[in-house]
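Take a look at the structure set out below.
All protein chains but one are shown in place.
Chains here go by letter, A, B, C, D and E, matching the order in which they are written, and residues are numbered from 1 within each.
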Amino acid sequence: MEPGGTHPEGEEPLPEEITWIRDGQILFTYLHLAPMPELTRSLQARGAIAIAYETVERADGSLPLLTPMSEVAERLAVQEGTHYLGRAYGGRGILLSGIPGVPHGNVAILGAGTVGLNAAKVALGYGADVSLLDINLDRLRHADDIFGGRVVTIASNRFNVEQVVQRADLLVGAVLVAGARAPVRVTEAMVKSMKPGAVVVDVAVDQGGCVETIRPTTVVEPVYMAHGVVHYGVANMPALVPRTSTFGLTNATLPYALELANRGPLAAARANAELARGVNVWRGRVVHPAVAAAVGERALPLSELR
Amino acid sequence: MEPGGTHPEGEEPLPEEITWIRDGQILFTYLHLAPMPELTRSLQARGAIAIAYETVERADGSLPLLTPMSEVAERLAVQEGTHYLGRAYGGRGILLSGIPGVPHGNVAILGAGTVGLNAAKVALGYGADVSLLDINLDRLRHADDIFGGRVVTIASNRFNVEQVVQRADLLVGAVLVAGARAPVRVTEAMVKSMKPGAVVVDVAVDQGGCVETIRPTTVVEPVYMAHGVVHYGVANMPALVPRTSTFGLTNATLPYALELANRGPLAAARANAELARGVNVWRGRVVHPAVAAAVGERALPLSELR
Amino acid sequence: MEPGGTHPEGEEPLPEEITWIRDGQILFTYLHLAPMPELTRSLQARGAIAIAYETVERADGSLPLLTPMSEVAERLAVQEGTHYLGRAYGGRGILLSGIPGVPHGNVAILGAGTVGLNAAKVALGYGADVSLLDINLDRLRHADDIFGGRVVTIASNRFNVEQVVQRADLLVGAVLVAGARAPVRVTEAMVKSMKPGAVVVDVAVDQGGCVETIRPTTVVEPVYMAHGVVHYGVANMPALVPRTSTFGLTNATLPYALELANRGPLAAARANAELARGVNVWRGRVVHPAVAAAVGERALPLSELR
Amino acid sequence: MEPGGTHPEGEEPLPEEITWIRDGQILFTYLHLAPMPELTRSLQARGAIAIAYETVERADGSLPLLTPMSEVAERLAVQEGTHYLGRAYGGRGILLSGIPGVPHGNVAILGAGTVGLNAAKVALGYGADVSLLDINLDRLRHADDIFGGRVVTIASNRFNVEQVVQRADLLVGAVLVAGARAPVRVTEAMVKSMKPGAVVVDVAVDQGGCVETIRPTTVVEPVYMAHGVVHYGVANMPALVPRTSTFGLTNATLPYALELANRGPLAAARANAELARGVNVWRGRVVHPAVAAAVGERALPLSELR
Amino acid sequence: MEPGGTHPEGEEPLPEEITWIRDGQILFTYLHLAPMPELTRSLQARGAIAIAYETVERADGSLPLLTPMSEVAERLAVQEGTHYLGRAYGGRGILLSGIPGVPHGNVAILGAGTVGLNAAKVALGYGADVSLLDINLDRLRHADDIFGGRVVTIASNRFNVEQVVQRADLLVGAVLVAGARAPVRVTEAMVKSMKPGAVVVDVAVDQGGCVETIRPTTVVEPVYMAHGVVHYGVANMPALVPRTSTFGLTNATLPYALELANRGPLAAARANAELARGVNVWRGRVVHPAVAAAVGERALPLSELR
Partner (left out) sequence: MEPGGTHPEGEEPLPEEITWIRDGQILFTYLHLAPMPELTRSLQARGAIAIAYETVERADGSLPLLTPMSEVAERLAVQEGTHYLGRAYGGRGILLSGIPGVPHGNVAILGAGTVGLNAAKVALGYGADVSLLDINLDRLRHADDIFGGRVVTIASNRFNVEQVVQRADLLVGAVLVAGARAPVRVTEAMVKSMKPGAVVVDVAVDQGGCVETIRPTTVVEPVYMAHGVVHYGVANMPALVPRTSTFGLTNATLPYALELANRGPLAAARANAELARGVNVWRGRVVHPAVAAAVGERALPLSELR
């Protein structure tokens, strides 16, 4: 989830060849080089120093330059899902909060990690009846502490997921596993059992999704119908709110950029291990193992940067 | 604001002639006959008893069969306005709640009556910075009681409105005067001073609007740009959530319908003054003064119903 | 609901004859003379001035010396109902708040007047999922204002009551009509449809109850089973917490007692219309119309007190 | 605290001999074999694999299959204590929340660990004035963060405990030390100083209690009077709400049971150290050191399971 | 309570003679002419139209141009009282909120009208333990609704006031009777019983005070000691925050000022009865009865304004 491609006409990918970068210049942005070997080679050929936001990594494995994008997506998931409950967009024609005399709608959130908790907070703010499921009871205990009984916590197992999916007006998939494909928790059969016009938003869509029937969409055509259910599969949600996303991202990248500018790339990479993990290409050599594998080269060890 | 026309393809107005109603049968629904004299005459010709939801009225002047629709619209106003802040729809690309490190967006609400208070509640639930303006200080005191300082209350005058409009990301017009054109509080010049991509939602659009540049739109094409500002002018917001709207409306109409069914229309109209005020056409005669004026007839007094 | 009979062994009613009161002395307490003509005659014979708490009445029809007892009962209803959900007492064996991973229990409250609102507040404090029903939509709007969406408000009609009763773990009857038998909203058939071990508490039991199967019980034997459902029918709930009840009652009666003591009964009754309405027997004559009818006498008009 | 013995007539202990289990079959439940050597020998004789819920243990020393029972007890402690404040049960006749004009009752909670914090949450929900004591100032800081000043935090020392006990209407003992006798914080002299009809609930009763005068009771006869104070000493509180307890326990045991079923006991015990710590008896040999000591045998090391 | 005299050097009263006003000019401000007959005569002599903020009055008897000053005072009372609890100023050396392990201080508020409720809100925000007393139980019920049990409501009588005063760290007198001397609720003997260094703030000081020992002070020397208790008697609290007070006052006066400017004084006084009640002197004649009495003239009836 990254803020690039914010124009409504769709995202413009990085070109396969980069001609405007000069020897020793630094490219510090989202790169995703592994699936684009041509781009990697172009960067090598030009002698660039390419540092990828998405591989800057802390000692605890967290990815500080992905976090702000995740925060935007967590909050947008319920906002956009709520909008698509509108009948004009194929939804059930439900106002989540209800009105006096008409009960509120139900939001079921799979996964009580950071993403799920933030989605639950937003859904409560929207006045919904919120159920939160997780396999991990300790996470549910934490949710119970935070929400003080305003959220229904349910131990996640196949039986409980089936029950919950059937009564959801809005289903938010928030089961993410760091660095791996998201496990499928909601099968196609379960989606078929949903109420017509219910809405599914899967925050894990760019990791394959935890709902079997989800597939990536764009901010221009964000939803499609499947089995009578509205599917919202925007993989790049932050592009919808580029102003917020850009400030959020800059807050996170600025300290690294200052360090690069003030010390130069070599000293910065030596002093700051988080930044060093972000180095993908270095003056003709590929440094990041996965990117190196994609172009069939041996990765240059970080210790050999010069 | 009524729930008719809930299909996405647009609202289908009542036909100018009604052929399926028989002598003495009751038509109890939203009618709005004043601007449609042909329809009034058709109902007269067929001997129908036409009772209009919109003119059922309590002793205190409140309109109980419009209230549920108003409740839906109040809550949808912020929901939909928030959605259209998305860059893909012409908005500023702002997430109202912000994220940690990025301040929240500002929602300015003009009018602290029931509509404004409900909109403020929703906007707070969305995590926005909320300003609420009204000419009436007592209403602001009430708002301060309810929201305990979480909403900024501002005395409404031209200077303050100008200031507030300039900094709003989402501007909600909620200045309504019962039975009259809404007064214009936000001039075209003020709209020109707004930030590019700001969103205006005017809940008073079907009473002419309190924002000079607003004009009615439909759920199918809900927004248009003017002076770089997104205008949301859906006059029939409840049509977006027909399921909630219908339950809400039925909760309110059912007691009247039961009274009509159990007692017959004459006894019901005599026993229930609220219902009696709803009678527009009665077996060939026009009863409601405004409708009678529109067809150039003398209104039959309620006391002469037979 | 009055705090008399606070000893656990049961309530001791007033004796049919009162021998310790002397001519012109004032008896100011709960009396309920209408069904006890012997007691009325005894008070007449002794020349007493008998003023009944339960008939002291304000201009707006409210009964200020019953209010504190009602406040106690409203809050006890959920407290005691929750206790009897314990399996050892015949209940469903449910903890209302649930625990993390186990959803909370459901409390359905019929009637959104003062009693119902207070019961709802307590039930929320207990961590329950709360539904509140009323025929009057304005009351539900008020509840929605107060509870901000944490309580589900449902328009009360036969269909909705049936649905709600079936899923309730604890059903609180709070449909009271001032000075009249409570209307039956929950039929015996509905009670049969309840989950085994569900609990019914009917705050209106001393007005006949709004649940068909309820009958009065005492604090010593507070519950009985019917159709597998625990029925709590204590008509005199304040007797369970006499300390709180007594302070609450004294707060309300003291100003009247001081007025009687400082001015004497005649001047007090003339100066204070609320107190005057409390006069039942006055130096040999019966003053309160209902009590007079019960002993077959003509009521002495208040204006003729000497 | 375990959910067995849920019938009101009392808990039925496991028989001293188990005849229905066959060689190599798995018994996975609460066992408490140490004080029952006959039962241990019977399990050995039959070649059973006996795994005890109460000794399944995580690396951090926490006992995941006791936690749900503890969660139930924490929440029941205030609920049941509140009920027994009723005069009919020997209590002070206090409504914890008070009513307008009558101050609320005081709940003093000794111990601000998980148990005490949860009890404090419930007591606040009941509308009580809550004091929370602990020796550990950091725990009081955490409580202050959570409750934002709504709970009075008091440093625990003999002087402060004396003061607090004297003014408590409901005293909750929640001083637990993992795997050890609870320290006595409230002496018999302090209990004598309590107000007549005050209620003591000691959640640590099955570890000896932190109130000197507490002794274990059952759900059938839950309370006794001592020094004019109601003592609630149910050691097996979850038995009161078996439905909630069972779902809570099953949520926690199911993953272990599935692992046993899918892999077989040997592979499961090897793969899962938490489960391995639960093994008490293995095909004729005693594995758990404390159980082995009780029958005078040498414990089989986990590494020698076959 | 008015915002004049905002300079720290003290309040500058209106001069006894006004020389700069010309015939027929309007003086619209706080006047308080009754105790200043010389000033009245000076205004008469110059032919001025003098309209006093403090006598502008609504049909319900409320004084809209005093309300904003009252709102400021209500909120300042607790703020300033809290400051003077500082030991350096003679106070008890108490932090109202306490810290973890040290209980919070107690604020007792006499009077649960608007002033008392607002003071209670502020005191809760400061983290204090708050008691609220009133003779009127309905007001305490309202407070209980608003504060949901976070404030202790106590029926006001001599015994309860004595108890409460003894334990208060900060005592706020908020017993005001519109247009009359405030009744003394706290006697000098009660003040003597207070803890050394406790603080008294009496919002009713300019109506004589509801604490016997209070006397008016200024923002320059706001406090004095009496019986070891800090007395804060600033009668003109809004002068401490002139910026807030001025905006608040202008919000309230502007509509009247615009009406005077747009219509002229005669038409404005005829059209607006609230404004008319504010007229004190009119072109040589005294209009307001109390002011007329003070100069020994007959008041000109409003109907005779020309």
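One rule holds for everything that comes next: a contact is a pair of C-beta atoms (placed from the backbone, for glycine too) under 8 Å apart; a residue touches a chain by one contact, two chains touch by 3 or more.
Since we're looking at a predicted model, the values are computed, not measured.
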**Message:** According to the contact rule at the top, which chains on display are touched by the left-out chain?
**Reply:** A, B, D, E
**Message:** For the chain not shown, which residue from E:Ser42, E:Thr153, E:Asn251 or E:Asn280 touches it across the whole complex?
**Reply:** E:Asn251
**Fill in**
Out of E:Leu31, E:Ile49, E:Leu66 or E:Leu85, only one touches the absent chain, namely E:Leu85
**Asked** Which of B:Thr55, B:Thr153, B:Thr253 or B:Asn280 sits in contact with the chain that's absent?
**Response** B:Thr153
**Asked** Which parts of subunit B are in contact with the chain that was left out?
**Response** 97-104, 127, 129, 131, 137, 140-141, 143-144, 148-150, 152-155
**Message:** By the contact criterion defined above, which parts of subunit A meet the unshown chain? Give residue numbers in ascending order.
**Reply:** 64, 67-68, 71, 121, 146, 251-252, 254-255
**Complete:** Interface residues of subunit E toward the undisplayed chain are 6-8, 68, 71-72, 75-76, 79-80, 82-83, 85-90, 92-95, 97-102, 122, 124-127, 219-220, 239-245, 247-248, 251-252
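Everything that follows uses one rule, which is that only the chains that are shown with their structure count from here on.
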**Prompt:** Count the touching C-beta pairs: is A-C or C-E ahead?
**Reply:** A-C
**Item:** Centre distance in Å when subunit C and subunit D are each reduced to the mean of their C-alpha atoms
**Value:** 38
**For subunit D, residues contacting two or more additional chains** = 68, 71, 97-102, 127, 251
**Message:** So with touch defined the way it is at the top, what topology do the chains form here? Options are line, ring, star, complete, other.
**Reply:** other
**Prompt:** All pairs of touching chains?
**Reply:** A-B, A-C, A-D, B-C, B-E, C-D, C-E, D-E
